[in-house]
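As you look at this complex, bear in mind that one protein chain is not there, while each of the others sits in place.
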Amino acid sequence: MNFDFKKECRGVISVIGASEIDKTTENLTIELGRLLAKNNYAVSCGGLSGVMEAICKGAKEEGGLTIGIIPYKEKNAANQYVDIVIPVPFSQARNIVVVLSGDITVAIAGKAGTLSEISFAWIYGKPIVALTSVEGWSSKIAGQKIDDRRNDMIHGAETPQEVVDKVIELMNAEKPKSFSFSEL
Amino acid sequence: MNFDFKKECRGVISVIGASEIDKTTENLTIELGRLLAKNNYAVSCGGLSGVMEAICKGAKEEGGLTIGIIPYKEKNAANQYVDIVIPVPFSQARNIVVVLSGDITVAIAGKAGTLSEISFAWIYGKPIVALTSVEGWSSKIAGQKIDDRRNDMIHGAETPQEVVDKVIELMNAEKPKSFSFSEL
Amino acid sequence: MNFDFKKECRGVISVIGASEIDKTTENLTIELGRLLAKNNYAVSCGGLSGVMEAICKGAKEEGGLTIGIIPYKEKNAANQYVDIVIPVPFSQARNIVVVLSGDITVAIAGKAGTLSEISFAWIYGKPIVALTSVEGWSSKIAGQKIDDRRNDMIHGAETPQEVVDKVIELMNAEKPKSFSFSEL
Partner (left out) sequence: MNFDFKKECRGVISVIGASEIDKTTENLTIELGRLLAKNNYAVSCGGLSGVMEAICKGAKEEGGLTIGIIPYKEKNAANQYVDIVIPVPFSQARNIVVVLSGDITVAIAGKAGTLSEISFAWIYGKPIVALTSVEGWSSKIAGQKIDDRRNDMIHGAETPQEVVDKVIELMNAEKPKSFSFSEL
């Protein structure tokens, strides 16, 4: 092998969102995957269907690296676009690992599982970017704070390009704090 | 020993909420703990401070049984009112166990950690009652749905007595469904 | 309710072992459950079949308190003799919680799952008693050390009464140390 990860990869972006999505959301997510790979970011996700599959598909179209953190013990349960499969067969606790494996969290649409991941991203001090042009928790929570303990907010972005611009900006900014249990 | 748990205990109620609370919230939570014990419900919680300590304190005043699911490996990290200490040293993943150990989830105030627990209660099909007379996520989310996959909503209740009345009603009602990963 | 747990219960004993057992092992385990309850110890276990069911059955025959830490999300997956069900749907990671919920670990027979629990009991500084009169890891590993970092060893005991005598002795002795990751 001959891959200098630290030289080629500027960071890992956790992408979270619904496992069932419409064509519009799918296309936006594939486009985001392409842009992240072009800008030399690896993507990490839950490794299954919907947003998780679309982001990996887009990333692979541009030669990107994809990490799928699946809630099952068998590696072959991941979608076909995942390069590195990490089985975390701990039910919803796998969501925590999805968030922690990235430097920044990007939310696209999403139901209750996505809301738990947004909560964790907030707790663990990850900057959060939320796509506002689709339905679900990403547009509902954009521009808000989860609680009063961080100075920043969940950043809204309307297009895949705006998401990537925000990601680049946030990668260079000071990181929010991570909370301990006594603060929760 | 001589304790017939199944005969004496009508169910276990998971109580979630902030680890730092004001005097008003503390008193309301202690009152709820008393009422739950009087009505023969055991309480389960995160075992630390704030809402977790107040609910156990109230329950013990009426001879109740308290379960504390703490995020540390040492049992002595639990507050003094916890009877049965369950160490789950898995960071925020312990929140999942708090929710699953109860038949119903009751939310009191709360920040990001509480929001993750509400999300899990929704995913795992637990009926949810949220206290509306205090600040934080419990009052913010009362009367709402986390997503469109359950027919019920998060039930608001204004006083400890109303919470208990709702708990008794929900214990006798049909349970909401629990979701699999392909639905999330 | 009216149960003073801390007054009535002298400690919690984690009992680990095979999920499929022969009649002899079952009878020995039921007898141990009875003796632990008579001596005012609660029992904690994996909540399923085999050793886990027999220990709870014995404990309940003498009015004891039983805790079942199951690897599934639904509380009704526990065996009928479990009082307090703690769902930890994290695959084999639930074994860690079984060990941590007790003050002492008792091993009866056992295959690979039991060996992982014995390893964890060693790491987390729990005294370990292993029944020597049955086949499996409990008799194989009795009298040995898992590694050189603890001064004690895995204590062998030939009968349920000897197990209880050892448990009582160890409850009053100084506890072994628990290890951090840098020592593992």
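For reference, chains read A, B and C in written order, and residue numbers begin at 1 within each chain.
Following the convention adopted for this analysis, a contact is a pair of C-beta atoms (placed from the backbone, for glycine too) under 8 Å apart; a residue touches a chain by one contact, two chains touch by 3 or more.
What you are looking at is a predicted structure, and each value in this text was computed from that prediction instead of being measured.
J.: Can you list the shown chains that the absent chain is in touch with?
T.: A, B, C
J.: Which of A:Leu65, A:Ala107 or A:Ile146 sits in contact with the chain that's absent?
T.: That would be A:Leu65, which touches the missing chain.
J.: Just one of C:Asn27, C:Asn40, C:Gln92 or C:Thr159 touches the chain that is missing; which is it?
T.: Going through C:Asn27, C:Asn40, C:Gln92 or C:Thr159 one by one, C:Gln92 is the residue touching the chain not shown.
J.: Mind pulling the chain A residues that touch the left-out chain?
T.: Chain A touches the chain not shown through residues 1-6, 8-9, 12, 37, 40, 42, 62-65, 67, 69, 73-75, 83-90, 93, 96-97, 100-101, 103, 124, 178.
J.: Since one chain isn't shown, list which residues of chain B touch it in the complete complex.
T.: That gives, for chain B, the contact residues 73, 89-91, 93.
J.: For chain C, enumerate the residues touching the unshown chain of the complex.
T.: Contacting residues on chain C, toward the hidden partner: 18-20, 48-49, 71, 90-93, 96, 111-113, 115-116, 119-120, 122-124, 136, 146-149, 179, 181-184.
By definition in this document, only the chains that are shown with their structure count from here on.
J.: For chain A versus chain C, what separation do you get between their C-alpha means, in angstrom?
T.: About 40 Å, centre to centre.
J.: From the C-alpha centre of chain A to that of chain B, how far is it in Å?
T.: 30
J.: What positions in chain C touch 2 or more of the other chains?
T.: If we look for residues of chain C contacting two or more partner chains, we find 73, 89-90, 93.
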